[in-house]
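With one protein chain withheld, the remaining protein chains of the complex are depicted in position.
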Amino acid sequence: MSTFVALTASGLAAGAIAALAAVGFLLTYKATGVVNFAQGDLITLGAYIAIWVTQKEGMFGLGALDLVPGYIVTVLIMFAIGMVLERLAYAPLRGRSIHVIVITTLGAALVLRAFIGLWQGTTPKFLDSPLRGEVVGIAGANISQQRVLIVVVTIVVVSATIALFAFTQFGRQLRATANDRDTAKLCGVPVNWLSMLAFGLSAALAGVAGILLAPLGSVDLTLGFNFMLLGFAAAVLGGFGSIGGVVVGGVAIGLVEHLFGGYVGRDFKAMYPFILMLLIIALRPQGLFTRGSVQRL
Amino acid sequence: MRGQPYLWLGLFLLGVALYRQYGVTGLGDQDLINTWLYYSVIVVGFYLVFGVSGQFAFSQAAFAAIGGYTSAWATRIALFGVDSFWMGLVVGIVVTAVIAVVFSLLMRRASHFYFAIGTLGLSEIVLVLLRRWTEFTNASGDTTAGIRRASIFGFPFDDSYRQFWLWLSALAVVLLLTIWLARSPVQREAMAGRDQEVVAATVGVPTLRVRVAMFVLGSVIAGVAGTIFVHTKTFATPESFGIDLGLGIFVMLILGGLESRWGPIVGAAFYVFVPQWLQGGVLGIPGVEFTVDAFGQEHRLGDFRDIFFGSLLVITMIAFPEGLVGIGRRVKSLLLGRVHPAQRTWLSDLFGITPRKKERDRQPPPPRDDGRPPGSVGAEHPPVTGSSAPTVEGNRAPDPDGAAPAVLVADDIRVQFGGVRAVDGVSLSVLEDEILGLVGPNGSGKTTFLNALTGVVPASGSVEVHGAGVPFGKPWRVRRLGVVRTFQAPQTYIHLTCLEDVLLSAPDRTLSGMTAACSVRPAMISRERARWDDAAAALEQVGLGDVAEDPTARLSYGQRRLLELARAINAQPRILLLDEPSAGLDASETEQLAEHLRNLQREGVSMLLVDHKLDFITSLCDRIAVLELGQLVAVGAADTVFEDQRVVDAYLGVDEEDL
Amino acid sequence: MLELRGVEVSYGAVEAVRGIDLDVLEGEVVALIGPNGAGKTSTLRAISGLTGFRGSIRFDGIDCRRLSVQGAARRGLIHVPEGRRVFTTLTVHENLLVGTTARRGRADAYSLDEVYELFSGLAPLRRRLGGALSGGEQQMVAIGRALVAGPRLLLLDEPSLGLAPKVARSLFAALRKIAVRTPLLLVEQNTVMALKVCSRASVIVNGRIVLEGSAAELADRQTLVASYLGEEPAVAAVTSDGSG
Partner (left out) sequence: MRLKRSVCALLAVGVAAGATAVGAGTAGAGGGGAPTVKIILLAETTGESPAAVPYYANGAQLAADELGSRVEYSRIAAPLTPAAAETALNQALDEDPDAIIGFPASSQTIAISQRIVDSGIPFFSLSSGEQLVKNGPNGGDNIFLIRPVDTNVATKEAEYVVDDLDAKRIGMLCVDNATGVNGCNAAREVFDAARGVEIVAERTNSTTATDLTEQARAMDGADAIIDFNFPNPIGVFAQQLIDNGIDVPHVDGASAGIAVASGAVTGDAAVNLRGVDDCVPTVSKSRKVRNWVSDYEGVSGGEPPIYSAAQAYDMVKLIAAAARQAESVAPRRLIRTIAGMTYNGICARYQSDDLNVLQHTADLTRWNAEGEIRVAKRFRFAPNELAGVVPETTIPPTTVAPAPPPS
């Protein structure tokens, strides 16, 4: 029983992580129609920046910050990086086909990863967390508070994102831009500025994800990419574009990997989320939780 | 035909072989050359998958792994009692092909982007299997060792110098395949399906089948490369086929240029040799040993490999999406002072270099900027309904004389977009040998009606052609029944030549598949000759004979209209649906068009003609149907119809007092 | 307040607008009428900056070439594009809220309540998605979205396109009310209705203005038809057939 609870908790946390990774790229997707393949490496970068500002002599030798202020600084830096990324790798390509933009984000991902490797080396690093080593006990299972925190933050981030899109003028403008860019311009919506903000927010979310994920293990160059792949699977299950759906999708793949995989075919559990994803693409390309159909002749 | 691809292939192979014989001085260089050939083979496969048929796939490395590991397994257990590398190769090919077919069919409904994610998922699954399924991989730790060495007639490929010949042969075969494909219907159809899937389907291209065939061929090529790789190295690790290779394959194709079969080879050369050169020399060329101090550590330039290629990828996409081969061509045309005809065109289509401009080029005024993606059909605005428009009995019965039977019967066709009923219960029949005009104001649902008839949009109701029911949503089946259509904005595959474009609609589809392209070539070519003759005749007929070999992108607007017509003529339709064929044509061009249509009518083609030039319509049509707000308001002979006050109102506006 | 001089628009080899001069004065309602493909829409797109052009366009004395699309909107040059381009994934109310983006403190802007009052049919639909509306409702949303931006000049492209007569009539009734407060440049195929709203009209055929005059002058149907059909004699014949 306690193993079941523990594995369920692992599944939920893994699902929350996937959802957190996914919300970042869904944000740019919803605002600009572009899926940013560099999102995974932005997550990695977020973790490394947090390490940089909180450890040793801190950023630019200004002294190490405490964890929480360090986290905030990291998220701000990531926001700025996202805006710069939009200017360098996306804005010059506006109006070009989706192929071009996706390939460019792949290029950006390669550069980011290699840059981190040069900057921080390949030796694993560690980011501390105030909740380190703390656990909560549920039905005989001890669940680390960091994982609980991830679930909580995911819920908050997802709710905030949904609220942002639904109830703010900014969100409405983003949706309008994604829906019909020209008409949005005719309404006076500053579409270029909005894409920059969307990329900035998306990178900031990547920073949040990096900060939360890093203390689970240690940080190396592949940290974000693996989570991004799971994020893709979660987003596909949720019907790509539905931010609420991604949480359900994430939970589904988390449970499939950890709970199902904890009992059946343990050695192969890492591939279960992707098998589920392929099945969804094949059978229900519109996702599990959205209605309507995807037409492809 | 065009160019001398065999000559170039021969020269290339000879050049590489001669260099190998007289230029290579050490095993290190030989290894790099082999690696270059290995990557070239895989990337040529990717060129077919992504370059030719536009499928965004990350699965090449995974298929290389599948081919390689399967073959290693088959030779290890001596499957079928055969202990031979060649048996392993065949088993590898078969297994790769089966998995590729199944995967491709599973992904058939996936959009480009989902397809990309799906292939990433497949790669992950394959990697997990390679790491964990040791019964199959026979790996100790992560290395599968002792794989049977490739050999031929007892001649083992046991060092890099000998393996070179195996790689060179593999690349020769693969390049030969691309030449064959380029001169076969399959590649043409794949490119057409990539650029204008709906249009291609309506002229009878089995887009799904072609797409799957290209994916499978490209994946099998990767599988073969993987097989040769493991049997020459005699060991394998999952990392050899990891995401690094997957991304590298992308980099190579994009850098090299994806419009040419030489792109992969140039790209692979760049990818393999340039970092080596930056590390300290390659192929006898001394390198630049340039060190950089980064973050307190000294690094050589070659250590920046990923930053280098990542940035190049971004720069390539922004500045020269046609890649190195494209740059070469540009330089060549600059030096020779002539413009390479098809150079930018299909790339600009795939990559949308100038999408808006092109869209405008294609479109007659006024621009129909209605928020649909460029190239989508059915740019008619859905009208509103709810009015009590007069219902007209769709004449299921033949016209008053009772003589001509109906060839196409549409009954109660309804199309709805969101809350808008674009076509609201239209019943209409086209009679044998007649030209039926369909007119109506903008947004009355004319194009949507045609889209419904040809299966391009989801609709309800029923359509019968010569008594046979037509399913909705399957354009190629509609075409098979002899129904051919043209589009409101002329939809041409602008990187194809006019002849190739017209060839797409050939009614004779024998020997046009992948197998024919790769096996019974003489028969295929003679068929293809016959098809070419027909297509050329069709072009001649519309007066485009002298531009037959030009890329369609060069055509003027009016010529594109005529090209569409030639495509329709070449299809030998029984029923032709024409969507505003006169739009954007001047008076003399319109007259020319009318003449062609009359000729077709004399040849026994029934037509449904949507247009808004009333003189053109009245001069051609036996009967005219008037559509307004998705409903028929009148059907009959031209003079009767235009006496109808409602029809006049529909064109000039309804005064409220009139109602 | 709007001044077009020698405006030409071409798409590749196709010339859509071949040199148009046009003025809209403060408080005026001008209609641009003409058959399909005459260049009406292209003219509007040039004004709002959605397409490039040759010649000069000035709004309030400012060269429109120097304004971005958004900038023009923020100065009160509001374009309601052809085809009722509502944001299909936003609700009616959200569409209107996006419309307020360009308002920039203009006091004469319609409030959301005023829009619901003007288009009373929209009030019960405020939470419905734009994509789920009928054509007439979509057109009302599109116009309402423009009104809340506080237009100093409203460019309307074919508002009656594809609408049932009854719906079109009620729309034009609303336009007449709007015209009292806001200058309009109206592009229409439905000449009869257009002439009832406007004070002045220009007839554009094949990218050139062939006829200009007050609404009253142009109301004579025969004159209009002749100008309209100047280059299409067959249609004239048909119409004469039609009218006996």
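For clarity, chains are labelled A, B and C in written order, and residue numbers in each chain start from 1.
Everything that follows uses one rule, which is that a residue touches a chain if its C-beta (ideal position, glycine included) is under 8 Å from a C-beta of that chain, and two chains touch if they have at least 3 such contacts.
If you're wondering where the values come from, they're calculated on a predicted model, not measured in any experiment.
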Touching partners, among the displayed chains, of the absent chain: A, B
Options A:30, A:172 or A:258, residue touching the unrepresented chain: A:258
Selected from A:174, A:221, A:256 or A:278 as touching the chain missing from the view: A:221
Hidden partner chain, residues of chain B it touches: 20-32, 35, 128, 131-132, 138-146, 156, 158-162, 229, 233-235, 237, 239-240, 244, 276, 279-280, 284-291, 295-297, 299-300, 302-306
Interface residues of chain A (partner: the chain not displayed): 2-3, 6-7, 9-10, 13-14, 55, 113-114, 117-118, 121-126, 128, 132-133, 135, 141-144, 213, 216-218, 220-222, 226, 258, 261-262, 266-267, 270
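Keep in mind that, in the parts below, only the chains that are shown with their structure count from here on.
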Mean-CA-position distance for chain C and chain A (Å): 44
Centroid spacing, where centroids are CA-atom means, of chain A and chain B in whole angstrom: 33
Chain B: positions in contact with at least two other chains: 369, 371
Sequence positions of chain C contacting 2 or more other chains: 50, 81, 85, 88
Residues of chain A defined as touching chain B within the complex: 35, 88-89, 92-93, 95-104, 106-115, 117-119, 121, 180, 182-183, 225, 229, 232-233, 236, 240, 267-268, 270-271, 274-275, 277-278, 281-282, 285, 294-297
Chain A-touching residues of chain C, taken from the complex the two chains share: 48, 50, 68-70, 73-74, 78-81, 85, 87-90, 94-95, 97-102, 104, 145, 149
For the chain C and chain B complex, residues of the former touching the latter: 11-16, 36-42, 45, 50-51, 81-85, 88, 131-138, 158, 160-169, 188-194, 207, 221, 225, 232-235, 237-239, 241-243
